[in-house]
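Every protein chain except one is present and positioned as in the full complex.
So that you can tell them apart, the chains are marked A, B and C in the order they are listed, and the count of residues begins at 1 in each.
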Amino acid sequence: MHLENASVTQHRPVAGAYRELSFETTRIARETRPGQFVHIRVPNLGESVLRRPFSIYRADGAVISILYKEVGKGTRALARLARGDTLSALGPLGNGFPTPADGALPVLVAGGYGVAALYLLAERARSKGVLFVGGSGRQDLLCAGDFEKLGWQVVAATEDGSQGFKGRVTGALDEWVKSGLGNRTPEFFVCGPMGLLRAMADRAKALNVRAWLSMDRHMGCGVGACLACVQRIRLPSPPGAWKWARICRDGPVFEAGDILWDDREDG
Amino acid sequence: MHLENASVTQHRPVAGAYRELSFETTRIARETRPGQFVHIRVPNLGESVLRRPFSIYRADGAVISILYKEVGKGTRALARLARGDTLSALGPLGNGFPTPADGALPVLVAGGYGVAALYLLAERARSKGVLFVGGSGRQDLLCAGDFEKLGWQVVAATEDGSQGFKGRVTGALDEWVKSGLGNRTPEFFVCGPMGLLRAMADRAKALNVRAWLSMDRHMGCGVGACLACVQRIRLPSPPGAWKWARICRDGPVFEAGDILWDDREDG
Amino acid sequence: MTNPAAGSPDLSLAVAGIRLQNPVMVASGTFGYGPEFAELIDLNRLGAIVVKGISIEPEKGNPTPRMLEVPGGLLNAIGLQNPGFEKFVAEYMPFLRGLRIPLIVNIWGRTIEQYGNLAARFDAVPGVSALEINISCPNIKQGGLTFGSDPRLAAAVISAVRKSTRLPIIPKLPPNTSDMPALARAAEDAGANAISLVNSFPAMAIDIRTRRPILANITGGLSGPAIHTIAVKLVWEAAKAVRVPIIAMGGIAGPEEAIEFLIAGASAVAVGTANFTDPATALRVIEGIRGYLAENGIPSVRDLVGSLRLT
Partner (left out) sequence: MTNPAAGSPDLSLAVAGIRLQNPVMVASGTFGYGPEFAELIDLNRLGAIVVKGISIEPEKGNPTPRMLEVPGGLLNAIGLQNPGFEKFVAEYMPFLRGLRIPLIVNIWGRTIEQYGNLAARFDAVPGVSALEINISCPNIKQGGLTFGSDPRLAAAVISAVRKSTRLPIIPKLPPNTSDMPALARAAEDAGANAISLVNSFPAMAIDIRTRRPILANITGGLSGPAIHTIAVKLVWEAAKAVRVPIIAMGGIAGPEEAIEFLIAGASAVAVGTANFTDPATALRVIEGIRGYLAENGIPSVRDLVGSLRLT
């Protein structure tokens, strides 16, 4: 975990409203594992007191990058950064994804910017698997080509049917499951909106397989000190018992079966 | 008085740390009189609640410009604006300078960005006069050439002696007064730091001539509503009696003899 | 309740017996006496005007510096400078009477008697819709905040005013209390027709270079976005505690903050500091509320007031 002033090396549109922001941060880049995130202090953001968390999309030599879209004032200010500007980066944070289990088929499921958390996993996994990626139209299918280049199978789902399966990504997945799954046990790695995470938790339970879910939550410190980002996690016993885990430090990835879903969650 | 969204047309370095920011604001430009100011809402200034007041330096067709240097967060954010960006401008505000009296010799005295408030006066005055302008070195002698182009005599003072009189602008003025003043009664028009204003008020009193001083004060509304920017002004009677005037609405220009100086003033 | 055609929600409501075409006022001290902003916006579109605090005699207020921008807001220590009752009536009432919107006059005094006395004088002034009783100004040495910070003193001032006028009276309470419900109830019991919440917060800034206070008055009042979330909490608590309507202010910068106040239980709102940032804020807020009601299929702003969902 490091606090570094990082210099922007590249800032480019990716697809749809998404942009990739790359910056040089030697120590963070070197230590990053798949599924970890970086907590960014956005420059020129007036009196904003909080950093903004983003999955580390790529880590290459001394440079890491994030994949983001403008959703609020922090990301709007990010979008104004240019090559040579500096930002403060805190990371790599969290535990990230476990290494895919030997023998199982790694199945990545991404919604929205979820692909960002999954790319390094695909890049570094010992065996190749399948990526399910969804969007409203083909322009939203973020980075699908990059996964293909790594030799992964990509199953796309678009709501307008402009590419791949017409419908949601879970629909495409259900079809694939029905068609027999290949002959390996899948192990799911999921990043996306809460609805997708819950849907995948249900499917993993039904299939009795593991699903690793990367969770989003509004964050304060990012290092486990403030207890803002907590998630209820089941305890083995007694039944119904639970404890809080800190998404920033104990997560952001949890095994679906450990999560005690709340009816009211932010993010 | 208008509230306009203005589009930046030009942003250029002038001299030393000063920059000229020009923006299109038809109605304000049309009505501007010398010595008036514009109250700018600086874009991307986080949670800042106050506008920033600047003298209107030039007004030409539909465009006005200001002359400023970076001194704090507002001016730093101004410095990031580029052609095509928009800002909100409220103006023209204040009463500005009176028309120079017939027969008197208009003598302009500027310190720092004070030339900005005086340029339009020189441009529009019926008769030409003298500008005294000071700075620490020749690089600080803002816009002296522009006044010369208008046919005004320019007397420069630099503290390092790199151009004109070596010393303060008031020193140059004192020499000129000692050398006989020409044969006309001077009428002073002054804009600059508080010290300069007070020094010029003393000289005007000694010479028994009028001095119009443009004052700075931290401002809230800019339109006379909040009473933040007040200045003590003498009442004709009884002796010692005074009232508050609002620098933004009743000023920013006051006749030196009317001002009741306070020992503790901001700006 | 009227049921207007979909898409044109009803913004009108009555507060303290005053009929408002919409619930958006401009807050005392941030809008002068009206004419200052008349060239910039159409005053007749406002819900009401609340003028700068008036006392019986003219008041010079504090020395300068009187204002300072701080993170998320500003400090002011104007010190209630005003022309006094007679000059206000002579110089500004003709203009204000010419407007088609209600006029709320903010008044203050240094003693309980002065409050009562001034209220009685305004009783005889045509064109005044209500009196806002400032018992919460942080910027004067005597009176002001000292009255508002103690429920018994507050009640004493309000009762004195109540006896002196038939006009609706609207005490304006301070935010620095540990028990807003008690203070609001005291105001209601003493005869308030509505309650204004909140005034600026007592605050202070020091110039570390000179080691002196930046404001000549040493302390000032903090207003603006910085205080908004505190104000929402206080308005919510007060609205639960009393039956009279609440007029809410504190950090409104656009429609969102105003709508928050209405949902929390305020019947009307006032825009203060944001008049300096953007003189058209109140008009933007009005249009924003209209749009919000239309989008959410809410026929009247009255349906929004106090509609906070807790379950």
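Keep in mind that, in the parts below, a contact is a pair of C-beta atoms (placed from the backbone, for glycine too) under 8 Å apart; a residue touches a chain by one contact, two chains touch by 3 or more.
Remember, it's a predicted structure, so these values are computed and weren't measured experimentally.
The missing chain, though absent from the display, is touched by one residue of C:Glu59, C:Glu188 or C:Glu260; that residue is C:Glu260. Checked against the hidden chain, the listed residues A:Leu90, A:Ala144 or A:Ile259 yield one contact partner: A:Leu90. When the whole complex is considered, the residue among C:Ile41, C:Ala120 or C:Ile230 that touches the unshown chain is C:Ile230. For chain C, the residues in touch with the chain missing from this view are 70-73, 75, 149-150, 174-179, 201-206, 208, 210-213, 218-219, 222, 225-230, 232-233, 236, 251, 253, 256, 259-260, 263-264, 292, 307-310. Those residues of chain A that touch the chain absent from the view are 1-3, 41, 47-51, 88, 90, 217-231, 244, 249, 262, 264-266.
The rule is short, and it goes like this: only the chains that are shown with their structure count from here on.
For chain C, the chain whose average C-alpha position is most distant is A. Averaged C-alpha coordinates put the centre of chain A at 47 Å from the centre of chain C. Among the residues of chain B, those touching two or more other chains are numbered 47-48. Contact with two or more other chains is made by residues 71-72 of chain C.
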